[in-house]
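Data block below; observations after.
Showing chain A:
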Amino acid sequence: MRNSLEPKPQRSAALLVVVLLILLAGLLQWVYFTHAATAPGAGLTALAQAELPRSGVTNPVTAVLLNYRALDTLLELSVLLTAMLGIWSLGPATPGYQQAGAVFAGLAAWVVPLLILSGGYLLWIGAKAPGGAFQAGALLAAAGVIQRLGGDPRASLPNESAQRWLAIAGIGIFALVGLATLVAGRGFLDYPLAWAGWLILLIETFATLTIATLLTAAYVGGQPPPSQTTATPGMHRMQAPDRKA
Partner candidate 1 sequence: MMETLDSLLPVAILLSSLLPGLAIFMVAEDSHWLRGLLNMTGALVKLVLVGMLVWGVYHDHSYDAELVLAPGLSLVLQADALSVLFVTLSSVLWLVTTVYAIGYLEHSPNRSRFFGFFSLCVTATIGIALAGNLFTFVVFYEILTLATYPLVSHRGTPDATAGARAYLAYTMTGGAVLMIGAVWLQTLIGPVDFTQGGLLAEQPEALHGQFIIIFVLLLAGLGVKAALVPLHGWLPRSMVAPAPVSALLHAVAVVKAGAFGIVRLVYDIYGVEFAHALGLLTLLGVLASVTILYGSIMALSQDGLKKRLAYSTVSQVSYIALGASIFGPVATIGGMVHLVHQGIMKITLFLCAGNYAETLGVHKVSEMDGIGRRMPWTTLAFSVGALGMIGIPPIAGFISKWYLGLGAIKADMPWVLLVLGASTLLNAAYFLPILFRAWFREPPPHWPHEDIPRRRLETHATLLWPPLITAALCLLAGLFAAAPFSPLEWTTLIARREYP
Partner candidate 2 sequence: MTATLALLIFDVLMLLTLLGLAVATLSSRDPRRAAILFIAFGLWLSLVWARLGAPDVALAEAAIGAGLGGALILSAARRARASSQAKARAPTPPERTPPV
């Protein structure tokens, strides 16, 4: 391992850091407690609840994520995309490092569909209860991770071109919806109330696919090797886990 970035810190420097950090922690506690004792912030609970009927969903967190502060989410997806592009720019993916045993393969064959199903459920339920695109996307990505652990070096991801399209789909749809409302004269991402629920579901569906793709690709860690072209597209493809790497 040569991932050390700095020279070895001196013992005295380390001690200094510790003292300073203890002081910092003390300061933060003191400031926060003084403030919370005298004038605690009221939060935006009431406001968020009051506007909920205009948001198109009933889960307030989803309302914040995809309506009130939708721009944060759009940019956050872009951060995820940036990470994947950065990872791809750093070199090709390494092959899976482990061959799965039969037990694992059996387990995977059982777990993966379950993950996909629960992902779909979380996506759907996100409008009214805890859940949503991120959780769903993470579960799908987990399915991909298990595939890779099971010996599929590409974690069930399709070929590079399809991956690229999947990676931008969620962000693209998000931006397109925003542009559509803009063109309709309402302002960027200002959904008409009647459509809001459906538009949010549309965005979330594509965002789920994108999040799953991006997270899985980040786990695979590198640009897909161009030579290896598997034709079958799509995430939900089962693959024989007994392949020897």
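Candidate entries met the following condition: all candidates are chains of the complex that A comes from, given by their letters.
Remarks
We take it that a residue touches a chain if its C-beta (ideal position, glycine included) is under 8 Å from a C-beta of that chain, and two chains touch if they have at least 3 such contacts; residues count from 1.
From a predicted model like this one, the values you see are computed outputs, not experimental measurements.
The candidate touching chain A in this complex, chosen from 1 or 2, is 2. Taken together, the chain A residues at the contact with candidate 2 in this complex read 1-2, 4, 8-11, 14-15, 18, 59, 61-62, 94, 97, 122, 130-132, 134-135, 138-139, 141-142, 145, 215, 218-219.
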